[in-house]
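Complex shown without one protein chain; remaining protein chains in place.
Every chain is named by a letter (A, B and C) in the order it is written, and numbering of its residues begins at 1.
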Amino acid sequence: MYNSECKLEVRYYETDSMAIVHHSNYIRYFEYGRSVMMKELGMPIELLEANGIMLPVVSLDINYQSPSKMGDILTIKTQFVNWPRVKILIAHQIYNQKGELICRGNVNLCFLDSNTRKPVRAPQIVLDKLESYFTEDEKNR
Amino acid sequence: MYNSECKLEVRYYETDSMAIVHHSNYIRYFEYGRSVMMKELGMPIELLEANGIMLPVVSLDINYQSPSKMGDILTIKTQFVNWPRVKILIAHQIYNQKGELICRGNVNLCFLDSNTRKPVRAPQIVLDKLESYFTEDEKNR
Amino acid sequence: MYNSECKLEVRYYETDSMAIVHHSNYIRYFEYGRSVMMKELGMPIELLEANGIMLPVVSLDINYQSPSKMGDILTIKTQFVNWPRVKILIAHQIYNQKGELICRGNVNLCFLDSNTRKPVRAPQIVLDKLESYFTEDEKNR
Partner (left out) sequence: MYNSECKLEVRYYETDSMAIVHHSNYIRYFEYGRSVMMKELGMPIELLEANGIMLPVVSLDINYQSPSKMGDILTIKTQFVNWPRVKILIAHQIYNQKGELICRGNVNLCFLDSNTRKPVRAPQIVLDKLESYFTEDEKNR
């Protein structure tokens, strides 16, 4: 399993009439967490796209535990749970500056060829980078 | 079960670099579907809030089936699945103008007292309006 | 001058901690007004793009007069002020259901060739449609 972590500050326009972050924005924070992780893995999203690979979200689930609000500094934890093939499963947890769990969820994505829109295997550069983080057993599962 | 339906047109700013609607926006379309349904039920969200009741999302899941893009006219179908108590379960499906399923998902929400932030039962006005759509069996489940 | 008008309902996620529509969203409502107008003129934005023409915003100004909130039904008025050449000037005013002015502004846009990213003249289909709304004097200004 590969772990990544980043921080972000809640922006004013991300709050709603309840004066808390709108629930749809955590889906966007998850995406930000993945983009930071992909950059760490040597394959930023914009480079993927420049190489003709898209990585759309196939499904996701999310559990909201506590609200967050303007001024909060959030930590987004992101994990590559399984050895990546055509699809990948990413887990996320978001905590606030007090260490309280704000929400957690799982996101399934799929590598696609931009031209054919057909599924393709995970790029070798990602596999090379991830290799040392997975056991042989995990890779063959 | 109570069914509601509304339409919306994809707006340009809702698309992303893949030239399709960003996946987080369907969560917002779901919310729009719920707000139309709550208005039909005589209890629009803004009236709920004026009466000291909040209705935050507790959890959700979503499956993305097909992309949608600028110019698409989407139909959002929204169902009150169970007889509402403190928590409610709302199901959504979004179709495009060709009848293709774009995505579907389930959203769990909870009625809260705005002051105490404690869970409360569904407002009577909602129950009265929903009554004829549920059998006695469904209400007692 | 060509006039267009459309309506939209404020969505919950468009409000902020002040329980009013976030000021950035009126810029998006303006865009929605333009997309409705372009469709009326036989040249929807997505068709423009499919024809290799982009129409980015070059500059804009906006004056906020009154707040709007969840539940408001807004009317967006959009005008093609000048005979279109490479650049176009669009004026917008937004009113609520009571006829109160919410905001007004001006947006300058520019037709661009998608490949060369060079400015190009307004498509003939737009000029043909607009012709009867402008005097010869206005066209030669």
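One rule holds for everything that comes next: a contact is a pair of C-beta atoms (placed from the backbone, for glycine too) under 8 Å apart; a residue touches a chain by one contact, two chains touch by 3 or more.
Model, not experiment: these values are computed from the prediction.
Residue in contact with the omitted chain (choice from C:Val58, C:Val81 or C:Leu101): C:Val58. Considering the complete assembly, chain A touches the hidden chain via residues 11-13, 28, 31-32, 35, 44-47, 49, 69-71.
Interface with the hidden chain, as seen from chain C, comprises residues 17-18, 20, 23-25, 27-28, 31, 49, 54, 56-64, 67.
Think of the hidden chain as still there; on chain B it touches residues 12-13, 15-17, 19, 22, 24, 69-70.
By our rule, only the chains that are shown with their structure count from here on.
Measuring from the averaged C-alpha position of chain A to that of chain C gives a distance of 35 Å. Separating the centre of chain B from that of chain C, both taken as means of CA atoms, is a distance of 30 Å.
Between the Cα centres of chain A and chain B there is a gap of 25 Å. Residue numbers of chain A whose C-beta contacts span two or more other chains: 17, 24.
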